[in-house]
Each structure stands twice: as C-alpha cells, then as structure tokens.
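Structure first, then comments.
Complex shown without one protein chain; remaining protein chains in place.
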Amino acid sequence: MTHHLDGNVLAGALSEVFRSDVTAARGRCGGCGRTAPIAEAMVWTDAPGLVARCASCDRVLATVVDTGDRVILSLAGLSAVELRR
Amino acid sequence: MSAQPADVASPPRPRVSWHTGTVVETRRETPSAVRITLDVPTWPESPAGAHLDVRLTAPDGYQASRSYSVASAMPAGQVVLAVDEVPEGEVSPFLVHDLRPGDQVELHGPLGAFFVWRPGRSTRPVQLVAGGSGVVPLYAMAAAHGAAADTVPFRLLYSARTPADVFFADELAALAGPTLALDLVYTRAAPDGWADPVGRLTRDALAARTVAAEQRPHVYVCGSTGFVETVARWLQDLGHAAADIHTERFGGL
Partner (left out) sequence: MSFVTRGFSGRRREADPRLPPGQTLVQDWPVLSAGPTPQVDTADWEFTIRDETGADHRWSWDELLALGVEDVTVDIHCVTHWSRLDMAWRGVSLDKVFENVESEHEYVMAHSYGGYTTNVPLEDLLDGKAWIATEADGGPLDPEHGGPARLLVPHLYFWKSAKWLRGLTMMPDNDPGFWEQYGYHLYGDPWKEERYW
C-alpha cells in the first residue's frame, strides 16, 4: 500500500512560487475535466518530488522538485487554475 | 467584477514566511504525543486549521522538514503544536523525545487556505470529524469558534484509541456545551461504564452522531488517509455534497 496525502500539503512548496495560497484555488484537470480545489488533489510525497494527481482520473496535475537552491514546478496536467484576487 | 459584502470579504492573507520558534514548554499530550508551546514573535494571525512546516538542521547541514497543524496561535506570538510520534520517523521522534525548552526550530507558515475555518463567514453548521491526531486542526477550529463566541452550531466527532489517547481532552471538555457538541468513539478501550460499543467508527455511528446532510453543514475531516477516505465516502453516501466536505490527510511523518 502506498500512501498519498492531499493538496493541502502543497501549500508550503507552492508558497514559494505564488503570491497567494493556491491550495484553495480551483484547478481543471487537463485529462478528465474535473474542476476542484488543488487541496483535493492526491499528493504523493514519498517520491523524488511532490506529485499531485487528479482525485478522479489519477492524471498527474502538478509536480514540485526541490533542488535546494531552486524549485522546479510543473502544472502541465492542469488546463486552468482559478486564482481569487 | 462583483461587489462583496464587507462581512464576508476575505481578510488579508497572512504572509507566508520563515520564523524562528523558541520552545517554551513541552509536555506529554498522550502516551505517544507531546504538546509543544513555541514563542514565535513574528507569527501573524493565522486562521484555525492552518499548518506549518518545521525544519530542523543538523550540525553537518543536513535538513529535514515536516508539516504539522497548528493547534493554537493564541495569544499572538505563541504557537502550540501537538506532535504524535511516528516510530520509524525522522522528525517526530526528535520532537517528542529530545526537544527541550530554549531549543530553536525554523517554522515556515502559516500554510493552507483550504482546510481552515474563520468565524462569521457562514451561518451553516459545522461538523468536524477527527481520527487520532487528526483532531489537532479541528481542535483549533473548535477553540477559535469558542473564543469568537460564534453561535454557529459546531459538532465534533472524534475517534480515539483509548481515553488516554484523546488530545486536548481538558480543553475539549471545557469547550463542549451549547455551541459545541462533542462525540467520542473509542476504537480500543473506553472509560468504565461507557455505553457505546468499542471499535472502529461505523457508518451507522457516523450517521447517528453527525449533523444531518439536510442541514447542509460544512464538514471538515482529518485523520489518516484510510480514515479520511472511508469517512468522506460515507458522508457522500449520507447525502453530503462533495463540495461541502473538506478533507486533510496526514501521512507517515
């Protein structure tokens, strides 16, 4: 059994990239179209990086790789992210 | 552009940054957990349910960081954590056994804008469902609700192994009353004379001891991944809308 957490755990890493907390933002899965708060994604943390997957279809929505002096972020699996002003 | 009534406008978000926390006190919370009170003069006001990352650095530069929910950020400048030991873990055994008053740790936060509760934002009731140490952010919400004298009905269903494993037992008992209904389920051992069966939370017990779906409560569920997924599925079976169920899983930290 492998453990996954949820998108809440992305808050720390993503706070270095975004001005506002994006875990409450809604994102649209580029695969199945599910639109839900990032906090509801499934996040695998026991990996070389953080891997956020769609809770409906498992597609990889986002990855975060922490190199120490850099953060490498992919949002390639999200077709859109809605940020509140 | 839409105008928002002033009373529901979002407060300015606390800026996420690094803080130095100095341990004021550590004390046994349960047989496997400690309560850590930290002096953090730079900590901004943070919503109940928020978490932070604790980062530890070894003399040779090695670093490890883990996320913990904030149990209390009141009064200002003081942060309380409750850390359950994961026996094979790297950070939690240190925090539980080795941390002493005067020690300093790095804190990154406050984090999380989804699994939080703020008073005055909604008139709908709130149902909290906790598994084990998952009660920590939910205790923070119940305490914030009490401190704000918020009149929205709150109910906490808390699944714990034994009476000794209940986090914030005295504080929860003091909060329980007209605006906080407290329901405990014991999975291994109950106090003498406990009327309910001892064992894992069941769907029927969940249905009997939570705010009914017809009342459209905001539901917050926190616990292990297995607990959260089971409870969230049952809640949907009971008629709660997925959008009303906020979940937070904790893992092998």
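Just so it is clear, A and B label the chains in written order, and each chain counts residues from 1 on its own.
In this text, a contact is a pair of C-beta atoms (placed from the backbone, for glycine too) under 8 Å apart; a residue touches a chain by one contact, two chains touch by 3 or more.
From a predicted model like this one, the values you see are computed outputs, not experimental measurements.
A.B. asks: Touching the hidden chain in the complete assembly: which of B:106, B:150, B:171 or B:244 does that?
C.D. replies: B:106
A.B. asks: Which chain B residues touch the hidden chain?
C.D. replies: Spelled out for chain B, the touching residues are 18, 20, 55-60, 62-64, 90, 94, 98-100, 103-106.
A.B. asks: Hey, which chain A residues sit against the chain that's not shown?
C.D. replies: 1-2, 4, 44, 46-49, 51, 53, 58, 60, 63, 65, 67, 70, 72, 74
Rule of thumb we're sticking to: only the chains that are shown with their structure count from here on.
A.B. asks: List the residues on chain A that touch chain B in their complex, please.
C.D. replies: Contacts found on chain A: 3-9, 11-12, 15, 20-21, 23-24, 37-40, 45-46, 84.
A.B. asks: Okay, in this complex, where on chain B does chain A touch?
C.D. replies: 10, 13, 16, 51-53, 65, 67, 108-109, 111-115, 225, 228, 246-252
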